[in-house]
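Only one protein chain is missing from this complex, and each of the others stays in its spot.
As written, the chains take the letters A and B, and residue 1 is the first residue of each chain.
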Amino acid sequence: MAMRFEHEFTVPVPIEQAWAVLLDVERVAPCLPGATLDIFEGDEFTGRMKVKVGPITVTYRGSARFEDVDKDSYALTIQASGKEARGSGTASATVKARMRPAGEATLVTVETSFNVTGRPAQFGRGVMAEVGGRLIERFAGNLAALLSESTVEQVGPLQEQDAAPDRDRAQGPEQDRVQDREQDQGRGPEQGSAQGSAQGSAQGSEQGGGQEERHLSAVPAPEQDVRPAGTLRTSLSPDEEALDLLEIAGRPLLKRLAPVAGALVALLAIVWVIRRLMR
Amino acid sequence: MSVQEVGRPRRRKEDARLLTGRTRWTDNLTRPGLLHVMFLRSPMAHAAISRVDVSGARGLPGVVAAFSGQDFAAEQGSLPCAWPRAADTVIPEHPPMAVSGVRYVGEAVACVVATDRYRAADALEAIEIDYEPLPAVLDMERALAGDSPKVHETGNRAFDFTSTHGDVEAAFRDAPVVIDRTYVQQRLIPNAMEPRSVLCDTDGETYTMWSATQIPHILKVMLAMVTGVPEHTLRVIAPDVGGGFGSKLQVTPEEVLCLLLARKLGRPVKWTESRSEGNLTVHHGRDQIQRIRLAADADGRVRGLQVRLLADMGAYLALLTPAVPLLGAQMFNAIYKMDAYEFACTGVFTTKMPTDAYRGAGRPEATFGIERIMDELAAELRMDPLEVRRRNWIRQEEFPYTTISGLTYDSGNYEAATDRATALFGYDKLRAEQADRRDKGDPVQLGIGVSTYTEMCGLAPSRWFGSNNAGAGGWEHGSVRVLPTGKVEVITGSTPHGQGHVTAWSQIAADALGVPFEDVSVLYGDTAIAPKGLDTYGSRSLTIGGIAVLKACEKVRDKARRLAAHLLECSPDDIEFEAGAFRVRGTESQKTLQELALAAFTGHDLPEGVEARLDSDATFDPENFSFPHGTHLCAVEVDTETGMVRIRSYVAVDDVGKVVNPLIVDGQIHGGIAQGVAQALFEEAVYDADGNLLTTTMADYLLPSAADLPDFTLDRTESPATSNPLGVKGVGEAGTIASTPAVVNAIVDALRPYGVNDVRMPCTPERVWRALGAEGVRR
Partner (left out) sequence: MIPAQFDYVRPDSLAEACAELGSDEDAKVLAGGQSLMPLLRLRLAYPSKLIDIGRLDALKGVHDRGDHLFIGALATHDEVMRSPLVTAACPLLALAAGHVADPATRHLGTFGGSLAHADPAADLPAAVLALDGVLVAASAQGEREIPAARFFVDYLETSLRQGEILSGVKIPKLGPGWGFHYEKFVRTAQAWAVVGVAVAVKRSNGSIAEARIGLTNMGATPLRAHAAEAALRGVELGDQVRQACEEAAAGSSPPADLHAQPDYRRHLARVLTHRAVRAAAGSP
């Protein structure tokens, strides 16, 4: 099951700054929910990625390497591949990220194509499409948020134990607000064009649809900057150990535009890649 | 003996046991020390295997062994293709377990043997395999292009087969009407009630295999040929088998591997597929692209037919894979007379599960093609589809008739079946309603579909098989023993898996021997008990196997007659047989069958040349196929707002010759229609662009239930077959062959005013809606 996603967004920082962040594994890796880095060895880096939606769980183990990093054109390509930790399925991904200056801001394009095999790929009802679409969406949203941050020096040791409860408290009310807002706004008159573009951005192998661009609004910094340093944990926080859709819905910035048609799981690779990138 | 058993609607002897769970499915069986096998299956459609490491599985609790394809490489042989009909057929190596590469999702790449299935399933997760992905080959037309990736080194062409009858060019030259259509026979997945299951045990010297198979006899021979295990050390048993529809007419990788595992481990092993595993790896059916051209005169008379098929073989040639589409070679011309007919078929390798026989096997595809295009001809000429058929079919007085493709149809009466069907259907009234709805612009439109099918059936004449390059013949064997107490044991080589052989054979034997129906038992499905046979498929059981039983009964009767004459001291010619007794003509002096059986058992006083025991056996091999036919009429209501199709009424009038048991015949027709409707409306195996099968569960592979089907109105006409003494023709596939085109013709008929002349199968609501135009039709 192959899919292509194309995300394009503008971040309100100069390109040099955004490029530096993109190369900073320690900061970018946490953008992928549910990822854990296990081993760095020479050129090879391996990691795990747990995708969880409702009762469904799929965990991948994999490794990644670069095809090329082109500083002059602010472009990089990463190849990653993984296998299900349990089960015989595989996932592989190619991520092409490119930046272009846009005045004081930076236009970022991330093209992700991936391919999933095995049980998760063997369903016609869109279970994995839902999951995969969410994951990539989430990653792109997080990345957009990260690249938009004005400072890069917030890195510090993380107090994991404390992080989760704090965050829960912080997010509780916010979450409710967001849901309310979605109810009020999101169900208005037919949003034909938005839907069209959402479909277009994720091209399933069977489903038609052009490859339209998707624009995510740039995001303000998260309420708490939780970043692992010197640990193998890469998720934003412990409760992101797995993709948690509740949180996605609860975050204004990452508000889902629309479910992505024909998408799939595969995900994961991106983080490995990025991690590797920065090494 | 007053009541004749043949023709009686006897309830099936099998059912009480089956319905109350007292069954012997292979998966119910166990053996002391039984081990359980599970197979790891390729998630890749096409890849080289660069590394297999089963060591992680070996140490796990309960795991007895774990093997990769490499571990079997020296002994596993290549799975057989028994019918490479075209002379140029390429038969690639087909290892039961992949060694160096995989060619479809689901191909076995490793296995675990453990003390229970749970541990085996857990251990599969500890096996590591590295694949180097290769491009999937999925589309037949692209697969044949020169630059396509290759499934096998020899390329993607499995064979080219052509047969030409008459002057095709002349038939098409200056033809007033030429219809040119392309139809897609989607890929289907057989779903028998009982999943496949294999158990193999050994005592160190001999092997016994229980398998949910249609073909224990063929399997035994093939296992010996493939693995080199001596044939006389093999015994194959098909216990209760819960349906097959062709899917168990196979020599499967799992059967071969279970035999090899029993040999390696010296212990009994069992494998049972899960339903989703079955969807991936039971052989699939259909999957053809049919380009059909038909030339006709302005009055509707067919001049010529040209058929070009692309047939998807899948990744390998399984037992009958290349032969299945070629069964259409003599069937596309169907019941119609014509001057010329050309058939060409190319078999194509793709990276999908191999295809093979599925209920009808080549004949449903052919029937669909011709019945669809006959409707197109009718539409082109603005004629009633039944009228077009009448103008072209073989008239009743023309039988026996040798068709353009060279088959001789022995009997038939298309007029009678069609007249009966139209009467039951209320054809004219429905046509009037259809016109009315069209006039009113009713959002629910009515469509009427016609299918006047025939099939070549009772797959048998060994001579024909031989001249068409098959690896086996088509005879069947039966034997009959009258036991010392007068009860009767029938042994049949035709192995049932739901057809009701026990009941039907009891009826035949009861009549032939003059014994009560209840006094007959039927043994089958075990090569040690019924050593001779060629099993059940192709609607051949009754027409071949039933006749063998009849002939064995006749031999027993002859023997009994000689014994009776000897004991009654008269000439055998003076003995008359009636109601189970052998009487000296014109006297009260007689011996019952029971008395004679006892006499034959004691052997105290046997005539010269008569051996002990009242038994005999017979083999039957007919001279010709049988040709059931019939007329099926289907009325559908199409909701033009949603595209939903509802079958409103369905009439089937079938001519299957003489009927032994009308209940069984009706059951076969019911199930057959359901299966054919399923192809028309519901079922399709879908692979994505990378070769992943998406329809691995019943949430996505839709099987209809009774709730989705209308009541069927059934009736029969009867033109006895002349190729066998009972006049029977076979009925196992008729419903499936006839119904698919009847339904699709009805849908297209409903939509014709909207400019629609085809809807691809399955005709889902969405496809129908799109055929109507993007926004459908609004009132």
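Just so it is clear, contacts are C-beta pairs under 8 Å (C-beta built on N, C-alpha and C of every residue); 3 or more make two chains touch, one makes a residue touch a chain.
Predicted model, so just to flag it, every value in this text is computed and none were measured.
> Just to verify: which one of B:128, B:595 or B:700 makes contact with the chain not shown?
Of the listed residues, the one touching the omitted chain is B:700.
> With respect to the chain omitted from the figure, which of A:47, A:62, A:82 or A:120 is a touching residue?
A:120
> Residue-wise, where is chain A in contact with the chain that is not depicted?
Here the touching residues of chain A are 53-58, 86-87, 119-120, 124-127, 129-131, 134, 176, 179, 183, 186-191, 195, 198-199, 204, 207, 245-246, 248-249, 256, 258-259, 261-262.
> Kindly note down the residues of chain B that lie in touch with the hidden chain.
117-118, 121-122, 125, 274, 276-277, 641-642, 644, 681-682, 686, 694-695, 697, 699-700, 702-705, 707-708, 764-766, 769-770, 774-776
Keep in mind that, in the parts below, only the chains that are shown with their structure count from here on.
> Could you put a whole-Å number on the gap between the CA centroids of chain A and chain B?
Their C-alpha centroids are separated by 50 Å.
> Quick one: in the complex, what on chain B touches chain A?
40-44, 105, 124-125, 127-129, 131, 133, 276, 280, 686, 688-690, 692-697, 699-700
> Could you please specify the touching residues of chain A with respect to chain B in the complex?
1-2, 83, 86-90, 92, 115, 117-119, 121-125, 205-206
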